[in-house]
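The complex appears here without one of its protein chains, the remainder shown in place.
Coming up: subunit A.
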Amino acid sequence: MSLETPLHKAQGMGSAHSGVGHFWKQRVTAVALIPLTVWFAISIIGLIGAPIAAVLNFLFNPVNAVLMAAFVLIALYHMVLGLQEVILDYVPHQGLRFFLMLVNYTFALALAAATIFALLRIVGT
């Protein structure tokens, strides 16, 4: 016999009230990062020892700019989900845990903002 109410069962969120959202997002971002990481590696190796002009020229290409934005932003999303898991696993103190969760999200959003700013500045000049 299940003690779950029909509403709770229909919502499918489980006892943590978030369902499989975290798990699923981590897998989706992981799959997206496989081809993006290959592209990133090929790109970075191609820019080793390059002067700044070559880097700007590379990122001025819209395809490269969008792929770089996608790589960094999806990696940051994947990072937030992963660090969240680590924090929840190892930090038992509720206050500190809450604080670190805020730091995690703020840190990622700041890096995302900086990435978009940098790429827009390169493409816009």
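By definition in this document, a contact is a pair of C-beta atoms (placed from the backbone, for glycine too) under 8 Å apart; a residue touches a chain by one contact, two chains touch by 3 or more; residues count from 1.
FYI, contacts and distances are computed from a predicted model.
A.B. asks: What protein name does the UniProt record of the undisplayed chain give, "Cation:proton antiporter", "Succinate dehydrogenase cytochrome b556 subunit", "Nitrite/sulfite reductase" or "Sugar ABC transporter permease"?
C.D. replies: Result for the unshown chain: "Succinate dehydrogenase cytochrome b556 subunit".
A.B. asks: For subunit A, which residues lie in contact with the unshown chain of the complex?
C.D. replies: 27, 30-31, 33-34, 37, 41, 43, 45-52, 54-56, 58-59, 68, 72, 75-76, 79, 82-83, 86, 111, 114-115, 117-119, 121-122
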